[in-house]
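Removed from the display is one protein chain of the complex; every other protein chain stays in position.
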Amino acid sequence: MKFLVEIEGRSFEVEVQNTFVRASVDGEHYSIDMRSVDGHCLYSLIVDNCPYDAFVEEKDGGYSVTIQGEQFEVEIKDPKSARLAMMTRKPEVPGAELPIKSPLPGLVVAVEAEPGRAVKKGQVLVVLEAMKMENDLSAPRDGIVREVKAAVGEKVEKGQVLLTLE
Amino acid sequence: MKFLVEIEGRSFEVEVQNTFVRASVDGEHYSIDMRSVDGHCLYSLIVDNCPYDAFVEEKDGGYSVTIQGEQFEVEIKDPKSARLAMMTRKPEVPGAELPIKSPLPGLVVAVEAEPGRAVKKGQVLVVLEAMKMENDLSAPRDGIVREVKAAVGEKVEKGQVLLTLE
Amino acid sequence: MFRKILIANRGEVAIRILRACREMGIPSVAVYSEADRNALHVRLADQAFLLGPASPLESYLSIPRLMVVARLSGADAIHPGYGFLSENPNLARTCQEEGITFIGPTAEVLEKAGNKVEARRLMKEAGLLIIPGTLDGLAGEDEAFQVAGELGYPVLLKAAAGGGGKGMRIVHDASEMRPAIRTARNEAEMAFGDSTLYVEKLISRARHIEMQILADAQGNMVYLGERECSIQRRHQKLVEEAPSPVMGPEDRRTLGETVLRAARAIGYVGAGTFEFLRDQEGHFYFLEVNPRLQVEHPVTEMVTGIDIVKEQIRLAAGEPLRFKQEDIQVKGWAIECRLYAEDPENIFMPSPGTIWAMVEPSGPGVRVESSAFVGLSIPTYYDPLLSKVVVWAETREEAINRMRRALQEYYIMGVNTTAPFHRFVMEDAAFLSGDFDTGFIYREWGEKTHRRERIKVLAALAAALVASQKGLPSTGARLRLQAAQESGWKSHGRRAMLRAY
Partner (left out) sequence: MFRKILIANRGEVAIRILRACREMGIPSVAVYSEADRNALHVRLADQAFLLGPASPLESYLSIPRLMVVARLSGADAIHPGYGFLSENPNLARTCQEEGITFIGPTAEVLEKAGNKVEARRLMKEAGLLIIPGTLDGLAGEDEAFQVAGELGYPVLLKAAAGGGGKGMRIVHDASEMRPAIRTARNEAEMAFGDSTLYVEKLISRARHIEMQILADAQGNMVYLGERECSIQRRHQKLVEEAPSPVMGPEDRRTLGETVLRAARAIGYVGAGTFEFLRDQEGHFYFLEVNPRLQVEHPVTEMVTGIDIVKEQIRLAAGEPLRFKQEDIQVKGWAIECRLYAEDPENIFMPSPGTIWAMVEPSGPGVRVESSAFVGLSIPTYYDPLLSKVVVWAETREEAINRMRRALQEYYIMGVNTTAPFHRFVMEDAAFLSGDFDTGFIYREWGEKTHRRERIKVLAALAAALVASQKGLPSTGARLRLQAAQESGWKSHGRRAMLRAY
C-alpha cells in the first residue's frame, strides 16, 4: 500500500509491504515492527532495531503523532487523491489577510490596535489574561490592521479570531 | 433509592438520597461527594471529609470495588428482589461437594490425590508449575476426594476444576 | 508536635507538605476550590474540605474560610506552602489570634520582607549591596521616567509586594515605560492586591543565586548553601541547581555568613531564602527575602540530605535546630526542571487541556514532585505548574545525564508542557559549560534549531502503519480499543532475526 504523508509542508511517500513490514520513505528502506502497547493510542515501534514509543491519535481526518515529546499533525492521502489535491489547491497569496487567533482561553485586558493602523512585527496587539498571567499577543509580521474583533473585558475562546492583519 | 449490597456474605442496606448525596448504611449516615477522575473506573469519594480513591468495575452483573488496595466483589439488589432471592436461596449444606480450582494457568506436574482417599486440611493435592515455580495446592479442609479431573502433564486454565472434595 | 496540619495550598506543593506530614505521623487537612475537587492533593490527604468557588479570592486566598476549616477539622497549625497566602502577614496574625500555629515567620518579619521597598532599605542597613534604583514606591509615571533617565535604560519595574515574577517588567527604553507600568500595576493588583511599583537598574548578564537558611526560635541559624536559578522566563524560574557552577566552598561561606547576619537583623525564624543577583564581577546584589518554602527547595534537600519541610514544621513547633553549621555538607549535585502546562514553542503561553496518558520517570537519583494524573483538566485559574523533576548525582555532568534520561522517560499527553525546553537545556552548550545568566532563554532557546526533522520520518512511518491497518481515517474517528497483544503487524525484523540463528 502506498501513502502520501504530509507533515508541516513536507511530503513523504511511504510504501508499506504488509507481509514483512518493510516500509520505504522517499526511497529509503526501513524494517519495522509496530505494536499497540495499551490498546489505545500508545504504540511501540522498532525501526531497524531502534525502539521508539509513539502516540498516534486520529484527529480531524488525519493523525496527530507524538514521538520523543515532539508532536506532528499528519495528513495521509493515497497518491491519486493527493495529485488531485495538488492541482486544485489555491496558490497562497503572500500578504493575504492574516487572522490573529487567541492561543488560549482568557480575558482580553487590552487591545492596542485600531483598524487601518500600520503595525510592526513583534508589536503588542492584544493583552490576554489567563492563568494569572498577562500574555502579550504580538504581530507575527509587519502589516496593517484590517478588523478588530475583540474588545477589552471580553472572554475569548482558544482559536477565536481577535483581529485580522492585511 | 434503596439498595441491598452484598459483600463477602455481609449485607448492607444503602439508601441514596439524590438531592444531597447523603447515604445511610444500615442506619448509619454518611455525607458523600463522589466524582469520576479519569472517565473510566477511577472515582474519588469524599465521605464525611475523608477522601478515598475507589476503582469500580462492572463485573458479572455486579461490581468489583478496590479501595486502599483491598478488592471486593459486590452484588447489588433492590430490596424487593433481594427478599425474593432470600426466600428462594438454597440453604448451604455443610460438607457439600467442594471444587478445588486452579488459581492460575499452569502445568500440572503432580497429583497427590485419588478418588475415595481421605485428606487432611493443608495436605498437598496438586502441584502446579507456573511462572518458573512449583506451586502446591492444598486441601482447604478435611475431606474425601470425590473426583480427580486433572492429570500430570495437563495444561490447565485459571478457574478450571482440578478435583472435588466431599 | 502538632495534632493536625491544615495545608492552605494546592498542587504539587500541597502534596509535598502532606507527604511530609504523613511521614511524621501528623494527619493533614487539604482544602480545595470547586475547580480542584479531583486534584491529587485532595485525594491524598487525610481530610479534605471545600473552600469555595474556583476564583482564588473566594477560596485559596480567603482567610475567613481557612479559619472555618481549621475550626471544623481541629487543625492546630497551618502550612501556607508558596504563593497564595504564604507571605501574607494577615494570615499569620489571624492564626495567632485563633491560637493556631502559622508555619512560617512572624507577621512582623513577613511585613518587613513582603514590602520589597522596605526590605531593600532594611537590607542596605544590614550591610547587603542593593541594586541602584528607587528606595521608595513610585509616586507616578513622571518619577519613573526621571529615575530611569538617571539610572540609564534598561531598567526593571517591580511590584513592592511582588514575588514569582508577577508585576515585573523590563523597560528597554522610554517608549516602553507607559504600557509596562500599566501591565505591571494590573498584575500586581491582581496577584497581591497592592499595585505599588519601584524601579531598579537592570543588571546585565546577571546570575540569579539564592541562599537557603533555617532559623529556630532559640536564636540558632544555619545556611544550607546556595541555589542557582538563572534559567527563567518572565522572571519565573524554570531550571534550578545546587550548588551553583560559579560558587566554591569559600564563596558559599562568605555569602552564607552575610545572609545569616542580615536574617538576624530582622529577627528571622523558620525556613527562608535570600535572593541575589550576581553580576559579572562577582558582586551579590540583594533582591528579596522569600519568607517561605521555595518551589526549588528540593535541590538543596538533595545535596544536604535535610528535609526542609519537616524542619520547617519542627521549627514552627518550637523545636531547636537539630544540627549546627559544621554538620551541613553540600554533597554531589542536584538539578530541578519545572514542568509547566505551557507551550515553549509559543512564548511559554499557558496551555490548558486534559491529561489522557502519562508516565513519570523514576529509578536511581530521580525524584518527581507531581500534581499530574490521568484525567486532570488543568484549571485556568492558577499557576500552571504541573510537576518538578529533581535529580541528584555525584557530579554536575552525571546529574545532567540523569536529567536527560529522566526527561526521555517522562511523557504527558493532552497538554503542552515545558519538557521539550528542558530537553533542549540539557543538551545546550552554554548550560553544559555552566556559563550562563538570566538572559539564557532569550538567547539560547530563541536560537534553537529543531531536532524535529529527524523525528518527522518516524512520525510519517507511524501514521502510515496505523493507516495501513485500517484504511484511510474518517474525520474525527477515535482509534478502536484493540488488545495490546493482538497486533496485526508482522515483524520483518523478527523473522530476519530468527533466520540468523
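Note that the chains are named A, B and C in the order they appear, and that numbering of residues resets to 1 at the start of each chain.
FYI, a contact is a pair of C-beta atoms (placed from the backbone, for glycine too) under 8 Å apart; a residue touches a chain by one contact, two chains touch by 3 or more.
Keep in mind the model is a prediction, meaning the values are calculated, not measured.
Taking the complete complex into account, C:49 is the one of C:49, C:274 or C:436 that touches the chain left out.
Touch with the chain omitted from the figure is made, among C:111, C:200 or C:369, by C:369. Panel shows chain B; residues 1, 3, 5, 7-8, 10, 12, 14, 16, 18-23, 25, 28, 30-43, 45-49, 52-63, 65-70, 72, 74, 76-78, 103-106, 109-110, 112, 124, 127, 129-136, 158 of it touch the chain omitted from the view. Contacts to the hidden chain, counted on chain C, fall at residues 15-16, 19-20, 22-25, 34, 38, 44, 49-50, 52, 64-65, 68, 72, 298, 301, 305, 307, 331-332, 354, 359-360, 362-370, 373, 375, 377, 393-394, 398, 401-402, 404-405, 408-409, 484-485, 491, 493-494, 497-498, 500-501.
Although one chain is hidden here, its contacts on chain A can still be listed: residues 33, 35-39, 42, 44, 46, 49-53.
Rule of thumb we're sticking to: only the chains that are shown with their structure count from here on.
Identification of common neighbours of chain A and chain B yields C. Distance from the chain A centre to the chain B centre is 51 Å, each centre being the mean of its Cα atoms. We define each chain's centre as the mean of its Cα atoms; on that basis chain A and chain C are separated by 30 Å. Within chain B, not a single residue touches two or more of the remaining chains. The set of chain C residues that touch two or more partner chains is empty.
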